[in-house]
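Right after this comes chain A.
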Amino acid sequence: MSSNLRNILLFAAMGALLIAVGVVQSANVALAILNLCLISAIMTLGVNIQWGYAGLFNAGVMGFAALGGLAAVLVSFPPVPEAWAVGGSRAMLGVVTGAVSIVLAIIAFKTVPGSRRVRGWAAAVIALAGIILMRFILDPAVEAIEAVEPARTGFLGGLGLPIVFSWIAGGAFAALAAWGIGKIALGLRSDYLAIATLGISEIIIYFLKNEDWLARGVKNVNGLARPVPYEIELQKTLWVQELAAQFDFSVIELSSIIVKLSYAGLFIVVLAIVFWLSERALKSPWGRMMRAIRDNEVAASAMGKDVTWRHLQVFVLGSAVIGLAGAMLTTLDGIFTPGSYQPLRFTFLIWVMVIVGGSGNNLGSILGGFAIWFFWIEAEPIGLALIEFLTSGMAVDSALRVHLIENAAHTRLATMGVVLLLVLRFSPRGLIPERGK
Partner candidate 1 sequence: MSFLQGEGLYGGYGGADILHGCDIGVDKGEVAVVVGPNGAGKSTAMKGLFGLLDLRQGSVELDGRDISHLPPQERVTLGMGFVPQNANVFTSMTVEENLEMGAFIRQDDFRPTMEQVFSLFPVLGQKRAQPAGELSGGQRQQVAVGRALMTQPSVLMLDEPTAGVSPIVMDELFDRVIEIAKTGIAILMVEQNARQALEIADRGFVLVQGQNRYTDTGQALLADPEVRKSFLGG
Partner candidate 2 sequence: MTDIVNALVLLANFVLVPGLAYGSQLALGALGVTMIYAVLRFSNFAHGETMSFGAMITILATWWLQEKGITFGVLPTALLALPVGIIATVAMCLMFDRIVYRYYRREKANPVTYLIVSVGILFVLSGLVRFIIGPQDRVFADGERFIMKARAFKQMTGLDQGLAIKTTQGVTVVTAVVIVALIFWFLNRTRTGKSMRAYSDNEDLALLSGINPAKVVAITWVITGALAAIAGTLYGLDKGYKPFTYLGLVLPIFASAIVGGVGNPLGAIAGGFVVAFSELLLTFAYKRVIAYLTPGDWIPEGLVQLLSTDYKLAVSFVILVIVLLVKPTGMFSGKTL
């Protein structure tokens, strides 16, 4: 069948599944899944930009998404005046010192005369000295800030701007980090980029978990501002109550549905924009060149294309999209939880989405994001039901049965792994393969 027809059928099937969930479980559950599908789709698009356009394996998706979440906090949370008064300026000085020393280190690496070894050591020494200096400046400030109402705040707060702005900021944060790590790790073997990105994302998460003065660390930041109305306010309005009566919903349920639909609307707009931009880029001369480089790096290099610079562009762009999605995710959650960014849940799951959806194909990424997230969520109740059914013959409190039911959730991981392996083996081009391949 023609590829267009196939795509339409695949997406229709996806839609049907979501509707089925709405009917069988509830509309709220279906919409909650939909929203996370949308965000996953955007994240997958970002990863696909790196993988599909340039063949780069980014194992640190989680870290870039976390930076997006950080942006959500720093942009939208109102500033905490006491904390600023007590240590704000000193803390800023410390951060600036750290940033300046890193920049100096990079400059040293580029300009100090001598072999790569000399330059490398020079950069490392400068960075180290800068960090020590930063600690000197920062530590007392941090102590003071964290002492300000630790139960409620204990951090500097943010800019108090509308949270939607943070989506752009999240992209910017991630892009900056990507630029830094890309400068170091690109141009080497692809495995190195994977490990380096794994490393940077673990550092980012560590940093966010431990630097309470920045975003409360593991105490989390909740009560983040929303771009959509609150359920409680909706429940009080007349039109919602009337609508609820008309359709035989409870007011609470309807308000929840409306909130989720509002988010969905916002997310769909963002997804559409990102998708449209990605498609334009893919089909542009720039995109064709990127793919030519990906398919034959040696030849492209011989033709004079600066492969590493191109890779850096792609890496930064893709990471920006991931950061954007990360900010959106934290907005949806309303809570910034550094502890929730785990490699299995985040990075590698997104990779399954990219591969299953179709590497190199933007539409495929969206479908992959939807499909895999859907199965990841639904696998839990389905898996549990399956195990309960299989063990129904056993005594109700047999240790084995209890153990199996408790750990049924972990079969999700194994199943996802099997799905990834099967797709890689039998359908490596994914559900929606790259055009022209």
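Just so we're on the same page, a contact is a pair of C-beta atoms (placed from the backbone, for glycine too) under 8 Å apart; a residue touches a chain by one contact, two chains touch by 3 or more; residues count from 1.
Picked so that all candidates are chains of the complex that A comes from, given by their letters.
Bear in mind that the values here come from a model prediction, so they are computed numbers and not experimental data.
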Neighbour chain for chain A in the complex, from 1 or 2, resolves to option 2
Within their complex, chain A touches candidate 2 through residues 55, 57, 59, 109, 116-117, 119-121, 123-124, 132, 135, 184-185, 188-192, 194-196, 198-200, 202-203, 206, 209-210, 343-344, 348, 351-352, 355, 403, 406-408, 410-418, 420-421, 424-425
